[in-house]
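Structure record follows, encoded as structure tokens.
Apart from one protein chain that is not included, each protein chain of the complex appears where it belongs.
Read from first to last, the chains carry the letters A, B, C and D; within each, the first residue is number 1.
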Amino acid sequence: MSEAETPLLEVRNLQTHFFTELGVVPSVNGVSFSVKKGETIGIVGESGCGKSVTSLSLLQLISDPGKIVGGEILFNGEDLTRLSNKQMRKIRGNKISMIFQEPLTSLNPVFTIGSQISEAIRLHQNVNKEEAKEKAIVMLKKVGIPRAEKHYYSFPHLLSGGMRQRVMIAIALSCNPQLLIADEPTTALDVTIQAQILLLMKQLSTEYQTSIIIITHDLGLVAEMADRVVVMYAGQIVEQNNVYELFKNPKHPYTKGLLNSIPKIHQLKDQLESIEGNVPIPSQLPAGCKFHPRCAAALEKCRFQDPPLFQAKQGAEVRCWLHQEEVIGV
Amino acid sequence: SSTRENEKGTKGETGKDKTTLVLAQSADITTMDPQNSLSTTGDRVFRNMFNRLFYRDANMEVQPELVEAYENVDDVTWKFKLKQGVTFHNGDPLTAEDVKFSLERVMNDQTLKEYPYFTQLAKIKVIDDLTLEIITDGPMPTLLRLLAKSGADVIPKKYFEEVGLKEFQKKPIGSGPYQFVEWKRDDRVVLEAYPDYFDGAPKWKEVIVRAIPESSTRVGELLTGGVDIATDIPPNEWDRVNGDEGVSLVTGDTTRIMLLVVRTTEGSVTADPKVREAIDLAINEKAIVDSVLKGTGVPVRSRVPEGVIGSNPDLYDAYVYDVEKAKKLLAEAGFKDGLEITLTAPKGRYPLDGEVAQLIASMLGEAGIKVNLKLLESSAFLDIYNSNSNEELLMIGLADGLLDASYSLVHYTKERATGQTDYYNEKVEKLYHDAGRNLNEEERIKQYQEIQAIIAEERPHITLFQQGSNYGVSDRVEFKPRLDEVINFSDISVK
Amino acid sequence: MEVNIKTNSLADANNCIAKSKQSSLWRWPKLLLQSKTGTVGFLIVFVVVFVAVFADSLAPHNPAANNLGDMLKPPAWLDGGTSAYLLGTDNLGRDILSRIILGTRVSLLVGIFSVVVAGIIGILIGILAGYYGGLIDNILMRIVDSFLAIPSILFILVVLAVFEPSIMVLIIVIGFTNWVTYARVVRGEVLSIKEREFVKASKSIGTRNGIIMLKHIFPNIISSFIVISTLSVATTIILEASLSFLGLGIQPPEISWGGMLTDGRNYLATNWWLVTFPGIAITVTVLGIIFLGDWLRDVLDPRTQGRK
Amino acid sequence: MTMTNETETNHDCLLRIEGLKKYFPIPSGLFGKSKQFLKAVDGVDLFVKKGETLGIVGESGCGKSTTGNTILRLLEPTEGKIVFEGKDITRLSERGMQKIRKDIQMVFQDPFSSLNPRMRVFDIIAEPLRTHKAAKGRVLEEKIFELMETVGLDRSFVRRYPHEFSGGQRQRIGIARALALKPKLIICDEPVSALDVSIQAQILNLLLELQKKFNLTYIFIAHGIPAVKYISDRIAVMYMGEVVELAGKEELFSHTMHPYTSGLISAVPLPDPTLRERNNRILLEEDFPDQTNLPKGCRFYSRCPFRKDKCKEEKPLFREVRKEHVVSCHYPIIQ
Partner (left out) sequence: MKKYLIRRLLQLIPVLFIITFVVFVLVYLAGDPVSLMLPEDASEEDREALREALGLNEPFLYQYFHFLGDLISGDFGTSFRYSQEALPLVLERLPATFELAAASMLVAIVLAIPLGIFSARKRNSFVDLFITGGSVLGKAMPNFWLGIMLILMLAVNYQIFPVSGRGTFVHLVLPAITLGTGVAAEMTRLIRSSMLEILHQDYIRTAKSKGVSDTLVIFKHAFRNSLIPVVTITSLQISHLVSGALITETVFSWPGLGQLLVQAVNGRDMAVVQAAVFVIAILVIVINLITDLVYRLLDPRINYS
């Protein structure tokens, strides 16, 4: 990371825990990363590793038993964790927007899509109803919804999954945010539709210089979209690097395993490699390296000592004892 | 609110002015056909809307009402001369034809509730416009009483035939002091004065009879001045009524006797007179009346209520109570270790009936009689009673609509007792039938009194008490209750 | 993580089975203590059931014995009250405390068993209608509609007119009038459950419909049934009071809280304690049952019961 | 159509479906009689050879699951013929079908809803054995332990409930249940789409392993193309209730002929950022025809980047364009 340029967003040692009746769940446990202006970051990791909680923490949208217990979220130099609810509302949807995974359930079924878009516009821009409507229609057209004037009055259930997701994007982009967080924006969609949505997001980000955090567990998607990739495992970042390096030369055993276990269209193998064992439950994390029970290369040390995030070669950051030496080498 | 408003009958219950009387009863009337109603609540309305040939004065003496003069032509023939100038509310004059029509209707139409009482009338003959003859089926000492009874109301023949029963009910027309304005079912009946009443214009311009089933609500209305008179005030409400300025409690008698119907059928434990006596001895009627009923009622040993012709004064305000003797009798009857009987009683049919039944059950328990108490809702109770499926004991309240002992004592005849009490006593049978045809009043009374003495010993009915009646009355009106529980609006006056 | 433990002998497996059994036995009290309202609810219900079971020994007086000398005595702490009658006496001089204690029995019996009766009918009809759908559903739902439209008071009045009122009859009658709600709820639930893949899976194996309904559908509706039924127990206790108002409730010498309320209502203005104490008993019990029901709903919901 | 019949005689064919149709009535009208139908499966011809894996891919809602369910007669086919081991089972009675179901089993998509949350693992796996009275008592127990080991579950788990397992483990339970009766054919309806990437591979490997071990035949339904490609021998591509292309997997990927197939394949994001700027991507428009009122011509017409007038008017035939490579398109892409 270059010192000169201040990043748009800098997350430092973010910790979000859930205080459930069955004990404290450290869903996000010391996550740090930063996003530059116009940059697209991909966060990957298996289900339950804390990706969504991280993204929700950024917007202070963690609900009840959950709480941000530590760390800073610097957005344009301002720590979001210290803002009041009211100040935060000014940022949500305005400077930072979010697209959620499920397009069907993320839109309110009883309001027209038009009203849901213009609501966001009216909240943050000083416009009247008519202007908001016009703007919303422009947004609908921009995300490629045919007959936007008509669809303005449609209810969400009448649209296909792809169209609904476009509406979500329209809402998110309606106020030209500086940062767009897309939490698994295409998992509910078919690949043919997904391709369109991704294209759309790419275009928009180049057009407005919007920074994007794209959260997914589809490594392919990240390979297509991201400039930099953050790999998470059990509430922690285990590897972070630019996208080309990461795919060419994964360092953490988990990243390696992940890459190997994806069946690929264009290369043929008789046997897929897979990561043995199961994703640990956040409330019952193993001691030491969180990945060691599944790690073929685990050392004795891994069982007791949690590795820190090492700065490795080629700008990578890796949380693995195997890469301890490389750091020293630098 | 103004009088004018009240006259229209829209919002009348304020009742604070001197021309409107508001009455609250515990149940609504069910019909506007005076010959098809048996309820006291109905009678209170009809008595003021219709006339009869005779009426009962405050002392329950039979007095001529529509009749100018009458004559007992022979054992079975009676001749009546009607008053002149009596008109119905629609202006038609009341004639002998109307009387004939009305009486024949109730004599012949089996669907009418009053029909059973009028079966002894054989024929009505119109002599002229104002004269008629009634021929009875055998000598009938009670005829005049019957003609003063509910159901003997005179309805306008012409109007009735013209409009039919349905329309008549929507707009009933009588010749009484008050005429019909409206009837909102389960809410109120509104009557207004009939200015051309033959006996002079009535006192009240308007009378509203409201139906308020819940006693505490009735009392509430009374206390807040919503009504002037509220009937059926249970003892638990007395403190509220007495404690409030401006209203007071007025008590009276009724002809209703609460009693236990006892099965004397062969094979049932109560067939043994000793057991029946033991039961009577075990029940402290006085205590019941004094405690639960707070004194509204008088313990009696006869089915014929005090104040009715033929009643036996020896058996009024009398009771037997001796638990020890009861136990002894039971032992003698072979029930040393006690016995078990069933008592069927209604709940909610008579004031505090459930409580009384529970008390009786526990009193019998003290004498070693285990009681299976069956407290039934009113209609289920009547089903049992009417289908004669009563077991050893059944508690019921029986009134005397005719105010004549013959009405009450028919229960001890073989014909009526069969299946129910299964009581039979040759002497009682003879006495009753002789009295029924005896036109000598004094002798007849003797015969009835003798029957009562026998019954008090043989106990096919174990009588408990003669029920009292309680009215909450606003201090602005003067009201005296009557034995027959009828209310003549014109007898009520503003203080 | 037990994934890697290989147990080869059957004995070991059985050992594990025994362990898991034990832990499930302890799970309930643990889960209970985790919820404050659940604990309170449980305690209330426990006390009420305890009182119901040992009512005879707990009651200080014979609840049916009327004492004409001690009529309408106020509670002990008021002027005129005596310590013999802690909560006062009623209009026949009976001890209110003893009556409440004895009344627990009937009120609970009626409350619980009429819900059971309603539940059995409702679940049966609901499952059949929901599972088979089509004509059967149509016919059954029309019957349900009809029953919904016939006022339940009509049933109760008529049945109690035909049969002599007793606890048994009351339970059956209330149960019979309340099944409709269950049938509706259960049917709705079944409609969604039968689309779940495990039902399809069982069908694909060749399991017969009867077994599917019994083994797959029924266990999965039972938890929502428990939730509505706890509420319903409360409603039933109060319904019994309303029936007493119509003279259709429990017969003396049997005592129920509803009956006490009804008998005492005439004394509301003058002798408040006749209705207040049974009223409090009903409210507290209902509160306890509702708390317990809410807790049960949480516990039976696999989302909260959790993946450990 | 004639083609499929010919091939069938050439091979040792386990299952053959001909002209399979499944229409769902859309309730309307006065008494719920419907005139409109949703044609979920509309004339599908397929065959599966013994020991092979037939993959079926296609977008969500194109009728993949319906095809699978209809084969098992969980849904009654509207039209067409299902022949299993040379026996026509299309009109078999419920009784007769129960016997057949022993030989055809299914593994379902969602590991969370395909196991009854209120049954223990033991009972879940035992259910098919009990239903078909295949084992009892000790033998049953032994069998279940054996099955659990086969799919890689520890036998100490038998008394657990499904919610105590992770998604991958649950899917293993589902597979154990499907294996219990030693079926000849297993229909896998998107068995890995709900699983994590790292677990997906475990299950795919397991399926392959079992296939070898028990000589199983699979119909593998999925919309994840890489996974289908990995596991299948032949792949059928479905679109709007119809099979639009069918070929051996190498053939299909190297000589994709239907524009839809090629759009589908090119839309799959590749886990290799260096390929990001590839320019052979075919983007499909998002303009679906109404499934209750399908156009008379090619169903793909509205989305096809290569559509011509003929496609609108005339329905393309399903024809063999290359050897063992059938496609229904007027203008197949020939590379």
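Simple rule for what comes next: contacts are C-beta pairs under 8 Å (C-beta built on N, C-alpha and C of every residue); 3 or more make two chains touch, one makes a residue touch a chain.
In this text the structure is predicted, and so the values were computed from the model without any measurement.
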Write down which of C:68, C:109, C:161 or C:300 is the residue touching the left-out chain.
C:161
From A:57, A:97, A:255 or A:274, the answer for touching the chain not displayed is A:97
Please identify which residue in C:143, C:169 or C:226 touches the non-displayed chain.
C:143
Which chain B residues touch the hidden chain?
10-11, 13, 30-31, 33, 36, 38, 110-111, 113, 115-116, 165-166, 169, 184-188, 210-214, 216-217, 220-221, 223-224, 226, 377-380, 382-383, 385-387, 396, 398, 401, 407, 410-411, 415-416, 419
In the full complex, which residues of chain A touch the absent chain?
56, 59, 61, 63, 85, 89-94, 97-98, 100, 102, 105-111, 119-120, 123-124, 155, 157, 168, 171
Go through chain C and note every residue touching the omitted chain.
37, 142-143, 145-155, 157-158, 161-162, 181, 234-235, 238, 241-242, 245-246, 258, 261-262, 265, 268-269, 275, 279, 282-283, 286-287, 290
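Please note the rule applied: only the chains that are shown with their structure count from here on.
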Per contact tally, chains sharing the most pairs are A-D
From the mean C-alpha coordinate of chain A to that of chain D, what's the distance rounded to whole Å?
32
Overlap residues in chain C, where contacts from two or more other chains coincide:
3, 306-308
Among all residues of chain A, which ones touch two or more of the remaining chains?
278
Please output the residues of chain A touching chain D within their complex, sorted ascending.
46-47, 146, 160-163, 190-196, 198-199, 217-224, 226, 243-244, 247-248, 257-266, 269, 271-276, 278-279
In the complex, the residues of chain D that touch chain A are 59-60, 166-169, 196-202, 204-205, 208, 223, 225-227, 229-230, 253, 263-276, 281, 283-284, 286-288
Please give the residue numbers of chain C that touch chain B in the complex, ascending.
64-66, 68, 71, 91-92, 157, 160-161, 164-165, 246-248, 251-253, 263, 265-271
